[in-house]
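Here the complex is missing one protein chain, while the rest keep their positions.
The first chain written gets the first letter, and so on, giving A, B and C; residue counts start at 1 in each chain.
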Amino acid sequence: MAFEPKILAFSCNWCSYAAADLAGASRMQYPANLRIVRVMCSGMVHPNLVMEAFSKGADGVMVLGCHPGECHYLDGNIKAQARLAVVEEMLDAYGLEPERFRLAWCSSAEAERFVEVVTEMTEAVRGLGPNPFRPTRPEDAQEVA
Amino acid sequence: MALRVAEEGLSSCSGCEVAILNLGERLLALAPQLDFVHMPLLMDHKYFGQLGDGDLKRLEIPQAELGLVSGGVRNQEHLEVLQAMRANCGTLVALGTCATHGGIPALINGLANAELMERYYRGCETNDPAPDPTETVPPFLERVYALDEKVKVDIYLPGCPPHPDHIAEAVLAFLEGREPALPHKSVCDACPTVRQGKGQLKSVRRFLQNAQYDPAKPIADMRCLLEQGLLCMGPVTRAGCSGADGEAPRCLKARVPCRGCYGPVRQNGNQMLDMLNALASNGIDIKTLPDRAGGLLRFSGAHGRLRPRPAAK
Amino acid sequence: MTLTEVREVSGQAGDFTVRLLEHPRYVDMDKCIACGECARKCPKKVDDEYNQGLGKRKAIYVKYPQAVPLKYQIDPENCIYLKNRKCGACVQACPAGAIDFNQKPREKTVRVGSMILTPGLKPFDPAGIRTWGYDVFPNVITSLELERYLSVSGPTEGRLARPSDGRPVKRMAFLQCVGSRDLNKAGHGYCSGVCCMYALKEAMIAKDHEPDLDVSIFFVDMRTHGKDFERYYNRAKEAGVKFRRCRVHSLEPAEQNGGVYLRYITDRGKQVGAEYDLVVLSVGLETPPSAAELAGRCKVGLNQNLFAERGGFQPVQAKGRPGMFVSGAFAGPHDIPQSVTEASAAAAAASLPLARVRHSLTREKRFPPERDVRGEEPRVGVFVCHCGNNIAGVIDVEELAAYAAKLPKVAHVERNLFTCSQDTQELLKKTIQEQSLNRIVVAACTPRTHEPLFKETLKASGLNENLLDMANIRNQGSWVHQAEPEKATEKAKDLVRMSVAKVALLTPAPPLTVEVKQSALVVGGGLAGLVSAHGLAEMGYPVHLVELTSRLGGSALHLYQTWRGEPVEGKLDSIIRKVTSHPLITVHLNSKVSGAEGFVGNFLSTIQGPQGETQVEHGVGIMAVGGRAHKPGEYGYGEHRRVFTALEFDKLHTLGDSRVRGGKTFVFIQCVGSREPERPYCSRVCCTHSVQAAIELKEQDPTRKVFILYRDIRTYGQREEVYRRAREAGVVFINYDMHEKPRLRLDNPDMVEVLVWDHVLHEPFRIPTDVLILATAIVPNDLNKELARIYKLPVDADGFLQEAHAKLRPVDFATDGLFLAGLAHYPKPVEETVTQAQAAMARAATVLAKTRIDLDSIKARVIEERCDGCALCVDVCPYHAITLEEVQGEPGRKLVRIEAAKCKGCGCCQATCPKLGVEVAGFTYEQLASQVAAALA
Partner (left out) sequence: MSQEMIGAVMVVGGGIAGMQAALDLADGGYYVYLVERSGAIGGAMAQLDKTFPTNDCSM
């Protein structure tokens, strides 16, 4: 069977989650590999959550927030951006490709952009192959974070 | 009947055993209730029956209710000793940060074994190049492990070394049949320095120059070292070094920032991730920190936290 | 009330009777679920006015996907059934049975105390005017059409293509002032005020889409007079947008390629031409006929520009029509922040006379007492919605329900045709009670629209509203994976599993409320402070007014007339008298705020006065500390006795100083200290002021020579009238560039010689001048910084106080309960200051109208067993809601504390803490981690 990546996205309630909703309302189509965890702000995503997702076998993880300057909470997305370096550092430490993680901005009207980002990510991760930490059996789950 | 105690040191420096001795008079007070049945470092007890009365092939570790193991698991011998300890001891205590998180020896986990031999054995200038030793030395495992990666651990007593107060508490609690009251918060919890917030900080530096403080004033008047711009691991490191009721954490008392020797606050936490995240969240560019993995995972490189660099694709 | 028109208004202020006519929608609003099936089946295609006719919609439609209410409507003009009783495809298609062709127009009569008219604007239609070739050349479009082209939700999904042949656009030109500042072709003398900025914005976005795009803006004066607008202009220049100061005199078809050829004269007098792929007409704003009609029915007077008549001191009051208020583009050509500010001001003005009957017609909802579910094992109820065919048509809902029933902690699973329908709410309530469910998962559409509905149902069932989670299997499931039903079903299972995992960990959160102190603090006794203090006092709230100097009035004390020529002094005196004599206002002169603590509804501020410190409690605060005139260090100011600032000149002029009285030649230099590298903003008022002063000088003695040296004349909006009158009166306007500032010779004490480059004669022009007037910048008060420190308010790069949102929350601070008005925010003229002060007062009144305010339950809280006071989170909080506080009974030991009223639940603290010592209710680390684990299980 062809490899179907599992991609997890932490999506901010005010922008990217709304864009995902709009993509639906506009009947845009994108790969069904995405699972969204709704958060109030991209600034609420602890890098440890991202690493937990990888340790539990996510093939790709995204954090999707509002464009800089548009954060519903002043600058939560800027903090998310600052934490990007931390995730990159951790991925590097574990030998995971940096492309498996992506931070992207997407306003509530940008359904098109949402679809584009998700599709791109799915394709990119499909190309990378499975997450080496992906447990084949649940009891093999390896603690990464 | 006295409580039988067995103790073993694996990949460690014997500091933890010294910490047991550091119980001092409390040890004397406890002694009638304890029967140390095995403790090679202090009691010259051998497990292969070197006196000719035992099986030279079989590890002989006496049965004990309480087993203390210091040090991480580096080689095949360590593994076998650990497994024997587990098999023969009712309750197993991981003693010291090497046992709980790999400790300093686990810093080598940043290198694969082949690389290690190349760099420190054959490639080192002061040694004569020689082939890898294969006999008389137990073979390496692929990396340094914390105890709980190989066997089940019942009680964690981190610290480099663990404070005698907490060793005493663990033993006493066991005698009294209750959960030991051990610190679970971070070093900051025991640190009296003045904290106001980290917002003014733009970068942190390593401890190459002294902190600012007035030597005439108590430590409670000194500004938090992290807020002074020094890389202090206090917020992400388990408390305990100040003992049961110490004035301040051990290093802080000497006005030196915490290096993280008690390992992460949460047993499965990650000191590097948590520290970098805390700095980044406060607007500090973490790329300015040198040797982040080596510095921040100095004591907790096991559990796969420190890994060899993957070969470039 | 949508599709509703005002037919007739009778009565008077305090008690109007309004007859309304509601047109039929032909869709039952209660039944429509906005699934869109009807529009998919509707055979009739119509040009879509929302997309400027660039796309198509159906005869049954929603205006745009985010419309509120999101309910379909039938356009009777185009519906085949309504025209000739055939078709009815939508009736067949609608799964909810919402189509109702029997709806008839309905009349309604309501009684209201006040009316606010905001009927909006219409873009100028350039069709039929040959110069612009709008309906002649396909590649000439209006700016509003471009707006839709640039939008990803627009007809080309954001791609910039030539309308004639769909080829990519390489060169684009904007023509400014189409339908504005043009009495000849458009019949509009006024400036529309917004076109310069939107052209800049569109140019920048177009360049964002296509970095190599060549964009030119042809303009007369670049009017970027709003807050941060000048910076945007500078950024556009840096981004390579070309600015050409000239009117284009003709458009012709290019010889090849279908482009448009423009001929124009450069500001150096050379005639040139260039070809463009796309020409965008920056069309102005005008009052739509329907608005004029409304004005007629409401007996509200319109001026010659067809904007509502109003005054400078009562800027939202329809002139001569008490009880009627106007705002938005109906009151004048406004941009968004001004419209929003005016709207709030109108709300204040409209409600002020009705303060006595406040709360007489509003009521609150009541709910049964909450069942305490703590200690109960989670019993999760999963409700799977079919959404008609929207979900069930793609996802195998039976399989999903069967799957959900096997998940741990799930006690009950049910499927509904429409989980959101009114009768299902009753069913839900019954099921929750009968099955004693204590956690609810609704697998349906998005929580963004429907969570409030289900929360109400939970409350009505006696459950805490926070014990709910929604699995978004429609918008993020069936709708986006229509072609992959199996995958969509698998995804839906995952989403439900994630929701069940999370909901099991949710805990009831008690509703948080805080008491509101029914009083206000106004900082600054200038015009803005006076107006808002007086208004709030009139509404019945005690006000403390703090003024730094010994006198009320502020900068307005130096002004003698508004741009309409209304005298300032008398009005100012009258409001000062009203304020000082008001029983509810305490005036603190020679005082300032020295410290403050607290949060919305509960501030405690310390006022430092001549008699020492006083502490006042207040529910809201208005910051109106004003600004001051810049003292220039150039153009001989302070060196030569014939060089003055504008305010000094006004004073000398009114006093009849001999230098002014006897003067024959006057020169005004604009932008002194404004729009400079160290102060990159426009001071907004100086152009109008200089032009007005110039007219007066001319009126007093037509033989005087009056020159205005300017960079751009910014007589925005209806002020353009003043500019036109000045030119008619013979005032000479000479443009200068930043790098060619006017030079002076100052060696003669009785005369200043001004040298400026003359663009018409192409040589330096020498003006021997009797009086030189410098239109100096307005700069922020130093008090701004001090207030910012005390109340933790943001200050922008220029030193002005920063509002919460430049467009949508122009008088609010990010900190709830604090508002701003006047020059402390940005330079502005009298009527805008009054408007803003009224707006601040309206916003403040929304807080004071309640005795308690409910706070959102999504808040961070400290877990004391984990927190150790490391202070990492303190400065991470954007709202300064986190403080370190000593643990009671343990001196020296500190933990963080979160002020719930200040916290907005962003969770930046949660994502910073290394030990999970803070958590946001409903989004704790454990809850999010449970979703992660469930997603990957």
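The working rule: a residue touches a chain if its C-beta (ideal position, glycine included) is under 8 Å from a C-beta of that chain, and two chains touch if they have at least 3 such contacts.
Here the structure is a predicted model, which means the values were calculated and not measured.
Peer 1: Touching the absent chain in the whole complex: find that residue among A:A9, A:A93 or A:A109.
Peer 2: Residue touching the absent chain, from the options given: A:A109.
Peer 1: Could you tell which one of C:I33, C:A59, C:A93 or C:M115 touches the chain left off the display?
Peer 2: Of the candidates C:I33, C:A59, C:A93 or C:M115, C:M115 is in touch with the missing chain.
Peer 1: List the subunit C residues touching the unshown chain?
Peer 2: Considering the whole complex, subunit C reaches the absent chain at 1-6, 12, 14-16, 18, 20, 25, 50, 52, 62-64, 66-71, 73, 110-121, 144, 147-148, 150-154, 197-198, 200-201, 204-205, 228-229, 231-232, 290, 294, 298, 327-330, 336, 339-340, 342-344, 346-348, 350-351, 353-354, 356-362, 805-808, 842-843, 845-846, 849-850.
Note that only the chains that are shown with their structure count from here on.
Peer 1: Would you kindly tell me how far, in whole Å, the mean C-alpha position of subunit B lies from that of subunit A?
Peer 2: Averaging C-alpha atoms per chain gives centres 35 Å apart.
Peer 1: With chain centres taken as the means of their Cα atoms, state the distance from subunit A to subunit C in Å.
Peer 2: 31
Peer 1: Give me the residue numbers in subunit B that touch at least two other chains, ranges are fine.
Peer 2: 274, 277, 281
Peer 1: Would you give the residues of subunit A that are in contact with at least 2 other chains, written as numbers and ranges?
Peer 2: Each of 46-48, 79, 83 in subunit A touches at least two other chains.
Peer 1: Under the touch definition given earlier, write down the residues of subunit C that touch subunit A in their complex.
Peer 2: 36, 65-66, 151-153, 157-158, 446-449, 472, 474-477, 479-484, 487-488, 490-491, 494-495, 498, 814, 858, 876, 878-879, 904-908, 910-912, 920, 923, 925, 928-929, 931-933, 935-937
Peer 1: In the complex, go through subunit A and note every residue touching subunit B.
Peer 2: Contact set of subunit A toward subunit B: 46-48, 51, 79, 82-83, 85-86, 89-90, 93-95, 142-145.
Peer 1: Contact residues on subunit A for subunit C in the complex?
Peer 2: 6, 8, 10, 13, 17-18, 20-30, 32, 35-41, 43-49, 52-53, 56-58, 72-76, 79, 83, 109-113, 138
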